[in-house]
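With one protein chain held back, the other chains of the complex are shown just where they sit.
For clarity, chains are labelled A, B, C and D in written order, and residue numbers in each chain start from 1.
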Amino acid sequence: MIVHPPVHWFRLLFAWRGSILPAIFPRLMLVLSCALVVVIFHRFTQGFGLQLSVGAFSLIGLALAIFLGFRNSSSYERYWEARKLWGALLINARSLQRQAMSMTSLPADHAELHEFSQLLQAFAYALNHQLRCTDPRSDLYRLLPYPLAKELSVVRYIPSMVLVQLAQYLSVWYRTGKIDVILFQSMDANLNHLSDIQGGCERIMTTPIPYAYSVLIHRTIYMYCILLPLGLVDSCGVLTPLITVFIAYTFMALENIASSLELPFGFEPNDLALNAICRTIERSLLEMRGETTLPPACLPQKNYILD
Amino acid sequence: MIVHPPVHWFRLLFAWRGSILPAIFPRLMLVLSCALVVVIFHRFTQGFGLQLSVGAFSLIGLALAIFLGFRNSSSYERYWEARKLWGALLINARSLQRQAMSMTSLPADHAELHEFSQLLQAFAYALNHQLRCTDPRSDLYRLLPYPLAKELSVVRYIPSMVLVQLAQYLSVWYRTGKIDVILFQSMDANLNHLSDIQGGCERIMTTPIPYAYSVLIHRTIYMYCILLPLGLVDSCGVLTPLITVFIAYTFMALENIASSLELPFGFEPNDLALNAICRTIERSLLEMRGETTLPPACLPQKNYILD
Amino acid sequence: MIVHPPVHWFRLLFAWRGSILPAIFPRLMLVLSCALVVVIFHRFTQGFGLQLSVGAFSLIGLALAIFLGFRNSSSYERYWEARKLWGALLINARSLQRQAMSMTSLPADHAELHEFSQLLQAFAYALNHQLRCTDPRSDLYRLLPYPLAKELSVVRYIPSMVLVQLAQYLSVWYRTGKIDVILFQSMDANLNHLSDIQGGCERIMTTPIPYAYSVLIHRTIYMYCILLPLGLVDSCGVLTPLITVFIAYTFMALENIASSLELPFGFEPNDLALNAICRTIERSLLEMRGETTLPPACLPQKNYILD
Amino acid sequence: MIVHPPVHWFRLLFAWRGSILPAIFPRLMLVLSCALVVVIFHRFTQGFGLQLSVGAFSLIGLALAIFLGFRNSSSYERYWEARKLWGALLINARSLQRQAMSMTSLPADHAELHEFSQLLQAFAYALNHQLRCTDPRSDLYRLLPYPLAKELSVVRYIPSMVLVQLAQYLSVWYRTGKIDVILFQSMDANLNHLSDIQGGCERIMTTPIPYAYSVLIHRTIYMYCILLPLGLVDSCGVLTPLITVFIAYTFMALENIASSLELPFGFEPNDLALNAICRTIERSLLEMRGETTLPPACLPQKNYILD
Partner (left out) sequence: MIVHPPVHWFRLLFAWRGSILPAIFPRLMLVLSCALVVVIFHRFTQGFGLQLSVGAFSLIGLALAIFLGFRNSSSYERYWEARKLWGALLINARSLQRQAMSMTSLPADHAELHEFSQLLQAFAYALNHQLRCTDPRSDLYRLLPYPLAKELSVVRYIPSMVLVQLAQYLSVWYRTGKIDVILFQSMDANLNHLSDIQGGCERIMTTPIPYAYSVLIHRTIYMYCILLPLGLVDSCGVLTPLITVFIAYTFMALENIASSLELPFGFEPNDLALNAICRTIERSLLEMRGETTLPPACLPQKNYILD
């Protein structure tokens, strides 16, 4: 996630890093070449009837508007739903921590409360690693006792197993009379919410926008941009390449942003800052437990990117 | 569901399999023929006043934009709602499994916990078969004891009856003191969620988008594409067939994708991978029960299709 | 609801029954007449300056796009919400039936369980009759004991009174120790859901889209269609009537579908098949109770219409 | 709320009352005057280069489409949310009434049940008066015992205080053993819903659409309508005033409807019929209590307006 400080409107016009421009630059050069060819050979092609009117492009533009509008809004919705799920993870972790402190009859400094809290943090880190397909072991060993970390590091769905562990704590507290059955149920409901969050993230990760859409949208954009100079050259003359590249830039950049937001759990500049959220969860839970020295918050790296 | 690995933007332009192109190829050829006829006889038809302006098509395009935008978004919403319901099925199955393990006083390896877990898997498979109108018997006999499987295989709404069976387990545990009434209620709430999921899927399956829409949209698209060459031939000349086919491709492909996503429970390439989700549920529940040898995950078949 | 089997794309173009065409045919003929008059007298009117450009219509089209897009999506949302409410009715009836069987200590064949189940079915039928303003008595007398049916048949809000009756059963079971208070509450929560469903349907029935919208949209469409030939005749010549009728067809048909879906509880072809859903509820509840002979499912009547 | 019976499509074209036309008639006359001036002096102005093309207006139309589409949908959403909240009020009042009758051990004709039911009705009426800034005293004195009505009539947030009173009944019943704690909680959850409804209505009432939007949209519409004749006069000639007024009518009427629906709690023709809903709540609760003589339902007044 890019966390740029507010930029003056004039400098924003010339932003390079963090904008989508570098990624699509080669393709824009290709479109520029086509446009230059059309402008240069304009005089010769007229004999062959290879002209197109702007009107034809406004008809194609209709389909393009539907495609890009849909592509954009559905990708952004996925991004924002993912963000909401991670926001809910922070909320639920805090709620469970608060409930563990106020609902059980354990003293505030009891070891089991500490272990429970560590498991909550481990859930967040494990989900992060599952979604990004990275190695969870360093975080598991850091947060959990060695045997448990070892046991968890070989399973397939680690967050599910962490929830089973959390439920075991509740179950033991319930059977030994440390928590009333009603309050057990109430905390278990929050475990259900954590399960919802895990399932929601897995759904976003494993189900991209249907493949047929991607092909159709991609093809329409490129076909449109390649043919565009033929339609503009009559009315725009030598400015044809400029306008063509400008239009191509807007469409390609939009498609590029959308396909980047579609799968928001990666390491690209516009993806969600899962590491920073995990750290926030860790810091917030520690503070609620009364710790005064907290690990530092994640800070944006070069180019204002927070990952 | 097609699970293509990321394809280079250039190769994506020429994708054939998995794109919607093969399905609509004959109709595009029909449109192409019309366009060729118009171009060839252009000189002769002018005498009869059979010309149309591009402007007229932008007026029709207005209705088309509303129709296709609506068709597309309502179909995709149905698809995505169906996906959410199946994601929720995975979540709820896990939650019920976790609750059965932590809330009852049964030892972890008790036979009834095993049977309960098998019933949860059977629910997923039975719903899959109901929605796809396939034969559920092989999965029922594989997962459940013979008499129960036999009894279930003749009823009309199998998932409902599986829920009744699951409720019977909870009821017996409750009456024999193996689970507190509060926790019974809490697990029963998750059975309600499973019932919601079943009902939601049935709703999507039995209620397509109103028939009058399909007729109206279909008719507008074809009428538009057939008339289009008359409107373009003046300004586009010999390029008329190319532009006509391109525009027809975008509209027909969009309608085709939309009507494919409208009923997302079939076996078409863009439908949901229900079999794979059922297998994921099976694997996840087995792992939570401590099984170490899991059945293999479903892998995409030829053309990257996961069903 | 029309439940057409999939139709070949070519035959779909010429569908008459079930399409909206018959309803708007007279008005299309009126528009056609206007267009013919304009084409025939075109030569004479030019002297009076009665020409319009296509451009002016694209400006009006802007407002039309907003109106029709809004009209269409808000009507469809009402239709789909109504469908969801009736889907939820099926789900909740099943859940209450399952809970009555597993949560009470009554034997499975107890008369009160039977009566409770009949009341659930009566709720669905009574709501159906209330929404369609039809006579509920035949269904009430069929499903309920005579005195109760007689008592209910004279009240104003029958479904509310059925809920009071259902709550009485729960109350009696609770006071006689046949159900724990927790489980009473849990079943009562599902009664609340039934109340939500009733209220939601009543809201859709009694609150149409604001009247000022209907007037505004209606007026804009007709004004647009009547003036359209003046704008097309210059560029489309003798094809003007064809294009005018085609455009008028798309707009009027869309408005007609939308106003039909706006109030989805009637008997029109595109309305919801409430009778069929009531029958499904009846069949599903009977099957859950162990009945093996079920009343037949509703089948589509002539023209594939299910009501 | 206007509850027009279905009107024949032809007569709908000439509706005057209940349409938005009277409200914007003077402004349309102003636009008409401008258009007439432009047409009359057209010959003279050409020398000064004061011509505009239709194309320029389609560019401005782009912004207008975004503004009006947004304005319309956000206002309608507010209207529909308000309607949902009042629908939920009816639902919750019924549920609480049903619960009071089935969950407490009080006999059906106990005075406290009567008072509880009266308080529920008073909640609806008090909220109605708060939202419409009218005097609640007549309804309070009608429904409640004199001392309570007097006490409530001087507070600032009457519905909140009615909820406190309702909670007091529950609290007393709970402490005197007339209701189990579980069922107390269950009824209290419905009080929370009533609180949600109150808060939701207050939010809609106190937070209009941001002021900057209103200014921007308003200004764009009027600027557009005043300049429009300059763009149309070349291509539409003497029909310019007709087309200008028609376009201005669609835009101004839409803005007018939207700003009327934005604050749906007033007494304008398109506002919600809060009085009628309050009466429905009163009738429904009385019927559930077994009353056979109900106060008459609200009927639409002149011009089919229900308030």
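Just so it is clear, contacts are C-beta pairs under 8 Å (C-beta built on N, C-alpha and C of every residue); 3 or more make two chains touch, one makes a residue touch a chain.
Computed from a predicted structure; not experimentally measured.
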Self-check item: Displayed partners of the chain not shown (whole complex)
Solution: A, D
Quiz prompt | Touching the absent chain when the full complex is considered, from A:41, A:246 or A:267 | solution = A:246
Exercise. Among D:3, D:60, D:106 or D:298, choose the residue that contacts the chain missing from this document, as touch is defined above.
Key: D:60
Practice problem: With the full complex in mind, choose from D:36, D:52 or D:242 the residue touching the hidden chain. | Solution: D:52
Quiz item: What is the set of chain D residues that contact the non-displayed chain in the whole complex?
Solution: 27, 48-53, 55-56, 58-60, 62-67, 69-70, 74, 155-157, 160-161, 163-164, 167-168, 170-171, 175, 181-182, 184-185, 188-189, 191-192, 195-196, 198-200, 202-203, 207, 210-216, 218-220, 222-223, 227, 230
Practice problem: Spell out, residue by residue, where the missing chain touches chain A. | Solution: 1-4, 9, 12-13, 15, 18-20, 54-55, 57-58, 61, 64-65, 68-69, 72-73, 76, 79, 83-84, 87-88, 90-91, 94-95, 98-99, 101-103, 105, 180, 182-183, 185-186, 190, 228, 232, 235-239, 243, 246-247, 250-251, 253-254, 257, 260-261, 269-270, 283-284, 287-288, 294
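Going forward, only the chains that are shown with their structure count from here on.
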Quiz item: Which touching groups survive when chain B is ignored?
Solution: A | C, D
Quiz item: Over half of the interface residue numbers used by both chain C and chain D, so same, or under half, so different?
Solution: different
Exercise. Would you mind pulling out the distance in Å between where the CA atoms of chain C average out and where those of chain D do?
Key: 24
Practice problem: Hunt down the residues of chain B that sit against at least two other chains at once, touch-wise. | Solution: 55, 58, 64-65, 69, 182, 185
